[in-house]
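Heads up, one of the protein chains got dropped from this complex, but the rest are sitting where they should.
Moving on, here comes chain A:
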């Protein structure tokens, strides 16, 4: 008996399979749908859903699913169909002229055509208003019901899946979860209800960096730092920089993401193109005036120039045009740092101003904390924190949007010019002090603790982190005027790069992260390829970079 039953079941299922064969729906069904009888499809679904309850095999249960998805896809096309259906009729006469046989309804058309030599489309039978209405209304319906439909579909899908997994029997257990979820870790930018409550914790938390990364030996950094790679001890290139001001407090060089190196020489700004080596003068100011600081916007098309006449200027470099002049400071502008559309400028007065460059009233905040000249100013890579170093020997850490410092570090014994945020751990800052101090310190800016201090025996004028290696480089003054590469986190010296005959004033990292350029008081710029990446490894790096995009692509259906 049981095998008979199985047979009938099997037949039933096959039958339902037949009905669901893809392809155009029967005409009567389409018609019914055009007239807005959509409930039909729902009936159909539930009807088929019941069938699956027979539970012969997981396969039979799967069919209704494909059916329901199919319905979802079909609905828009049925909305358009009234317009389209007419098209064969329109084409038919044309075919007849050429002497083709028209199957079926070829009886009338030849008569009509006998009187004309041209094809004149007959649209009297097409109801444009109605078809337009149908298209529009079906689109509207889709918009409003999209969410409901989806959740309904998901629910159905889930139930079906559960049944399939359980050999067609409804599950014995329920899966429950607490509706109020735990606050999410790390990403503080997400505004959730809990966010307000826990912003104190979350604001310091580095985004997207798992501290466990150190455990993975396959990761690029761990193997790199231990290897003894070759670091060329001579610069790759030396550029002349006549009239480069020997002033510790200024920032006269910056390298853009478009591979343009801007250098301020006295009153002139020159752009050196890293790709082809051409040099273009951008602007020139008359003698008592001089350039105090330069900073490229992240996109690399706008250069901010801090001037000795207390103004900050924005230049469009491609068109060599001054876009904007922003006043507000009472003394020369010695440091600049961009955070998307916010340009922060620090002046000799010790004041820091955030300029919103989109806004006519560009001053969005003024930070009065330092009593002396600001000589270092850097936004963190995630844009959440600003670090400022002053001639008053203080380092202050500011949260984005706040006007009181989060932390003030007074451990340095001299002006702090070198500031650099760690590219792989967003809350780590390196700072270097001047002649009286000679130390490099690493700070955890979430907790406000000093992680590491190392004495360099020389003035620290600039600091940079490598993006490829777990290393940082510092530029020094008397007595060796060298660049020193340090290993993170131990701060052990990797190597010294000597060559400059005057103190190093400023350093920049090339956009590919491989080359460091140093500007020194001997009026030269030297390019050191100290963080070269193997071609092989570069490939694998690129693959890694592609990953988030492909992950996103996978979620798009």
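Keep in mind that, in the parts below, a contact is a pair of C-beta atoms (placed from the backbone, for glycine too) under 8 Å apart; a residue touches a chain by one contact, two chains touch by 3 or more; residues count from 1.
FYI, contacts and distances are computed from a predicted model.
Enquirer: One chain isn't displayed here; going by UniProt, is it "Dynein light chain", "dolichyl-diphosphooligosaccharide--protein glycotransferase", "Mitotic spindle assembly checkpoint protein MAD2A" or "NEDD8-activating enzyme E1 regulatory subunit"?
Expert: "Mitotic spindle assembly checkpoint protein MAD2A"
Enquirer: Any idea which of A:139, A:234 or A:447 touches the chain not displayed?
Expert: A:447
Enquirer: Which one, A:184, A:233, A:403 or A:436, makes contact with the chain that was left out?
Expert: A:184
Enquirer: Even though one chain is hidden, which residues of chain A still touch it in the full complex?
Expert: Touching the chain left out of view, chain A contributes residues 158, 162, 171-187, 190, 194, 197-198, 201, 204-208, 210-213, 215-216, 219, 446-447, 551-552, 555.
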